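All protein chains but one are shown in place.
Order as written gives the chain letters A and B; numbering starts at 1 within each chain.
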Amino acid sequence: MNASLFVLALMDGVSYAALLFLVALGLTLIFGVMRVLNVAHGSLYAWGGYFAATLGLAITSLTLPPWLALPALLVAAIVIGGLLGTVLELTLLRRILDKDPILQLLVTFAAFMVLEDLQRLIWGVQPVFVSGVVDQLGTLEVAGVTYTRYQLLVLPAVAIAAFVGLRWFLGRTALGRQVTAVTHHREVATAMGVNTGRVMWLTMALGGMLGALGGALASPTTSFTPGIGADMMVLSFAVVATAGLGQIGGAALAALLIGLARSFAVYLMPELEVLMPYLIMVLVLLVRPEGLFSTVAARRI
Amino acid sequence: MSAALLSTRGLSLKFGGVVAADAIDFDLMPGERLAVVGQNGAGKTTFINICTGYLKADAGTVLLAGTDITGQSPRAITRRGVGRSFQLPQVFGEHTVRECLLIAASAVQRRGGFWAPLAQAVDAAEVDATLELLQLHERAHDLAASLPEGQRKLLDVAMALVLRPKLMIMDEPTSGVSTDEKHGLMAVLMKALDERQVTSIFVEHDIDIVRRYATRLAAWIAGRIAADGAPEQVLRDPVVVKNVIGE
Partner (left out) sequence: MASNRIVLVAGALLAAVVAVTAAAPWLKTPVLLALANGLAVCGVIVLIRAGQVSFGHAMFASLAGYGVAFMGRAWQLDALLLIALGTLGAALAGALIGLFMVRYRGIFFGMLNLAFSMVLFSVLGKFGHVTGGTDGLRFDRPTFAGQTLERAGFETALLALALVLALAAGWVVMRYFASANGQALAAIKTNETRLEYLGISAKRVFWGGYVLSATLCGLGGSVFALTQGLVTPEMGYWVRSGEIVFIAILGGSGHALGAFIGAFVFEFVKLYAAALLTGAWQMVLGLVLIVMVFVAPTGIFGLLSRRLAGAGASR
């Protein structure tokens, strides 16, 4: 593998990891607070992407100023992610908190099924791909390799901003600290007067926005078709499981690990591309089931 | 030395800075009913956890009827004839009382091959006799989780008894049970153990219970056995009075 391929793989991996991280972040945040694995999370990614593409097309057809394209992505994510997250929390997640864990998983799986069909009814089965933003921002050259500014700069920037923003929110704001309290111990937090209902709603909305943001940001470079939500669901789950359920910083590192493993596989041995995330997941779970960065011991006998 | 049922030599265990077991030498003879007393944290539960395989000692040996069982798993030690009951009764909440005993019995008896229904794979008559012995026969078909605390404790013991143990170790058999029920519970327990010729160790906080049902008393202080002998004698020992009873 020569130097320019190496750089290419590296940049590919980093930009892919940025997307993975955003989605995984939402998933792990929701798990941390609600202790439920939201199987519908992949659908939020899909809806984010589809909706962003729709907005993008609207901007073009209404001949609005093209520079709106990038902010439109962010708006799309916030709107659709926040909306869906809120709806899911109010109608479902809030009501299943005390149910059997198997039933909790099934309910979110059922929500995934519903959202999949709704998505198909709204956007159809034809691929949706709106790449205007990428073309607008152009390319730049790094170490003799040409790369799009969008993938090299925008994606990692948003991921880092989300990470820093979330850390700041959780650590430095009153509401954020309440979220952290509920993550550690819901009953104790309730006893201390924290409005856990509000915390959960906020978490779902935030988690939904992050998932949708991953999709929205992926839409200019990926063609969205039915099934893309399911693919991202299991992939983001691989990141979360590798890092450790609820681990935020760990999710960033796991996303990088998996993103880079995948991108290098593409260039070195393409058959392994899809395999890498799950191979890593299996190895981590066999050796350290609680995740690479977790502090709690796993339920293992 | 005549055959001790349970022996420990130099049993030691430290948790962080706390000495939970301090080079304990101990012998239990068959037929004894040993009561174990001591303040919380004195090392009583640590001792029985080591003897039943739940904890591994840092040093020392445990012998059961002459066989070295040091470091073996709870499962292996149970199979050698040690039954255990717990402070919080450990039963199978979603099974009936009778099913709990049948499952327990299946650990030591298997008849009829892989497919035989549970009730036919074990000696159901013996199970029913045990139910009667522990006065649980009227609730035989109720879910274990629906039993009141006292009966769940009896069920806990019954499940261990059905294993035909030589030694029964009970962790606070009367705790959580109302005062007027304690004596009834103990009477039933001890009668059952006598009938099945099972030697017993029980950790207990209630001195009246100790006086009435134990043949021997060992008092634990700071990981060591401070006094050991006939209950009345030990209960008069000033060290015991000061450190254990005055609590």
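Observations on the structure shown:
Here is the rule we go by: a contact is a pair of C-beta atoms (placed from the backbone, for glycine too) under 8 Å apart; a residue touches a chain by one contact, two chains touch by 3 or more.
Owing to the predicted nature of the structure, the values given are computational and were not obtained by experimental measurement.
Among the displayed chains, contact with the absent chain in the complete complex occurs for A, B.
From the options A:L90, A:V274 or A:L292, the residue with contact to the unseen chain in the full assembly is A:V274.
One of B:E94, B:D194 or B:D208 touches the chain omitted from the figure, and that residue is B:E94.
For chain A, the residues touching the absent chain in the complete assembly are 37, 39, 92, 95-96, 99-103, 105-107, 109-114, 116-118, 120-121, 230, 233-234, 237-238, 241, 245, 270-275, 277-279, 281-282, 285-286, 289-290, 298-301. The omitted chain makes contact with chain B at the following residues, 52, 73-76, 78-79, 84, 90-95, 99, 102-104, 106-108, 110, 114-118, 121-122, 159-160, 163.
By our rule, only the chains that are shown with their structure count from here on.
Rounded to a whole number, the gap between the C-alpha centres of chain A and chain B is 52 angstrom.
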